[in-house]
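The complex appears here minus one protein chain, its other protein chains still in place.
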């Protein structure tokens, strides 16, 4: 357990609480009765708005958490026997305890992906056994936007993947737990991201929600089975209005984008400060709300006595520092002073 | 979709919103950072209190919804190849879209159970093929307390089932989505119910929470795999403190029991009023917050124009009327007047 | 364990060995090398002939046993979330240890079916929850021909089921472990049976093979995933020619039909003999190679000391007597004398 401190956590965008506007929306939704399981006006409003923003001609399903969104989304696209191609660093491969395999019975065909990003070439490297019954048959390519290491696919990169997949009978799933951060970084709309996927998740939890994610199905044909799979996957909330209200608040006035921009800006501020330190090396481009940095293992330990963050790769002595919608400039500056005091003049 | 009206819904205890005290607790938990996934003080407090109340020597796991609680709970007790014995009316059999089969790969060995209740005799009727590899092998008996038809197992009935199961190498799971209502009806403690199970769920959502359930594992040996299965089953909340806060509010000053008593009392009030009407026949003992009533199909249709409730069995023209923590006496009385106007003098 | 005796077993058509012609074909196939996993000329010949006989425009897959054929066949037709409607007496429900649920994650929606046969009305009784995400969604109707209780659907009955299913977006799977016996009873071709199914199994093992079954996919669109699912379901034989050779032998000169006719005739001879006994009541029409008979429990026990057969329903004191391709008239007559000696003059 990471000890909580009164200092701002740089451990995860999940360490933050709920954005005040989201909380207000939840409170406002707590009025009288509403039919359960999504047959309510809040859900209607949230999903309609998500369809509009994403350009989806299919349907939108609110679910309870990120793993739920990923497993449901993949399940909508996979034939019963198919496998998934993903980066070896993908959340579905490394951080969900094998949920995709357990729940979907699918195999993840992983590819070492520098910077966390797949390319047509990397995807092609896992296609050699197609048509041979002895080999797992990839049916879906899963990409993460923003990636696990905080980078973002450009729209051009997404287009190349989408076109390659379309030409190779592969469906595209985007794990968008931090899709807002990618949109903020790229300066693009949600629709400009979504058009590269068949199904995508759109994460609200890390963006300031209490706990809510959306699965966006771009074409109606892929949504036929979705209500049943959501229920079977234990992702159907009974008092759905409280999930919907969170989305309503975040979508209202583009709060989701403002939150993401702010988190990204705080990460950029942190990165800018680090650039001047000798003892810290930023190992991935900072394109969302995460910074991956290498510093001496003793400095890591010393910093963790005062600050909350994760060691990402113990062997390489790489840590992850994350900002969030509620990280303040002063938090970043204080953290920078703390890092500087420990590692600022070190040689690595 | 059931049309929402401004009148109190008798459709489900899920149609109610969140109890004000629960909402306050959620608001109070929204303070600063907390380590994600349950390593926070709210979760510590909620699970500690649930262990104490239930007498569990094992562990307590907060999950996102009722299906999640049921599937996780069953999964903790089932060997890989085993089947579940349950009443044919069990929620896991009829209302979860086949989630147990889908997620656990288990077979449900159902038994027609009058009043929704299993007995040792009914359980024994599904044990004939044990030890024969051709037949599904029951490993768990799943009972629902309160049952799907609103009845409650007495403590004596539970004891008989527990003893029978112990003598027959069967584990006991209690689906406690409405366990509070059963405790209120029986006038017993949570521990007096829990001691008859190996694993049980304890539902908060229908009791006034926004959306939170607990899986209580009575013995530590059965909890070894639980954190991983919870994650694989997509039931691990990242901002867990907001689930925990709901339980804290409900456990504080026994609000959970007060809410359940109130809902039960409203159902009893409704039943008392119905007893005087000729055109409505209550078909199950009213022992929790649900009333199952038979009335003429035309009267059902007429009533549904003004009131929200479910038809339970269309062929038999049986409806389900549910009360909740926030049903008022005046709601019941108004509903009774509505029923009387439509069906009060009918002959059935 | 049923004690083996030197007397002909009436326990199962699985108790017989391999028909001499099948054994010869296996021996003849044991010549030099053959490419593994079905890319051999025997497999080509067997599957071509099975396609021709069944009228399948799709493909034929040889598999290792009957459960494998059933699970593969159902898996080809089921969407990921769908359930199966079947008779409660269906082999997939009662005799395969829950394999369908375990491997496919599907729910079996069972119907009490007198005489083991489904009808459109019985199927319709399980369709009430369609379109509601809380209820299991039937996608496939599985029927058994001949049924578990030895009866056969007439072609007219099959047509009604097929038409009902087509009109209700349900696919049809036929468990044809004893399809040969049905064809023999009905005096119809394999194609006349197969045309009522989307996918069917065609059993050879009980018909005189050593161990081989075929999954016949009537339309090519349903076969797209079949090679991969067969492999994942562990039903792909490496030295496939030895499975294929068995089918070649049985198809040659319609040996499969001759074997089935003989087994049926022996069952009919047995039934004719029983008709004259007072102490034995045949409880299902004898339309294939099985006879279900009720006799006094003490007589059952006495008979089992000398003869091998199964008690089907202990409570009702009903036994199953099966004939096979190698049951001789003298075996039947000797068995009849044995039964007569024990139960012939009894009153039941």
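By written order: A, B and C. Residues from 1 in each chain.
The rule is simple: contacts are C-beta pairs under 8 Å (C-beta built on N, C-alpha and C of every residue); 3 or more make two chains touch, one makes a residue touch a chain.
On a predicted model such as this, the values are computed, not experimentally measured, just so you know.
**Student:** Can you list the shown chains that the omitted chain is in contact with?
**Tutor:** A, B, C
**Student:** In the whole complex, not just what's shown, which of A:106, A:181, A:232 or A:246 touches the removed chain?
**Tutor:** Answering carefully, the residue with contact to the hidden chain is A:106.
**Student:** Hey, which of A:136, A:204, A:267 or A:295 is the one touching the hidden chain?
**Tutor:** Of the candidates A:136, A:204, A:267 or A:295, A:136 is in touch with the missing chain.
**Student:** In the full complex, which bits of chain B touch the chain not displayed? Write them out.
**Tutor:** 37, 75, 78-82, 105, 133-134, 137, 225, 227-232, 236
**Student:** Determine and list the chain A residues touching the chain excluded from the picture.
**Tutor:** That gives, for chain A, the contact residues 81, 83, 94-98, 101-103, 105-108, 128, 133-137, 314.
**Student:** Even though one chain is hidden, which residues of chain C still touch it in the full complex?
**Tutor:** Against the missing chain, chain C presents residues 1-2, 4, 6, 8-9, 11-12, 14-18, 23, 26-27, 29-37, 39-41, 64-68, 71, 96-99, 102-103, 205-206, 210-211, 228, 231-239, 241-242, 308.
Quick note on the criterion: only the chains that are shown with their structure count from here on.
**Student:** Looking at C-alpha means, what's the farthest chain from chain B?
**Tutor:** Between chain B and the rest, the longest centre separation is with C.
**Student:** Between chain A and chain C, what's the gap in Å when you average each chain's C-alpha atoms?
**Tutor:** Roughly 50 Å, centre to centre.
**Student:** Could you put a whole-Å number on the gap between the CA centroids of chain A and chain B?
**Tutor:** About 33 Å separates the centre of chain A from that of chain B.
**Student:** In chain A, which residues are in touch with two or more of the other chains?
**Tutor:** Residues 37, 228, 231-232, 236 of chain A each touch two or more of the other chains.
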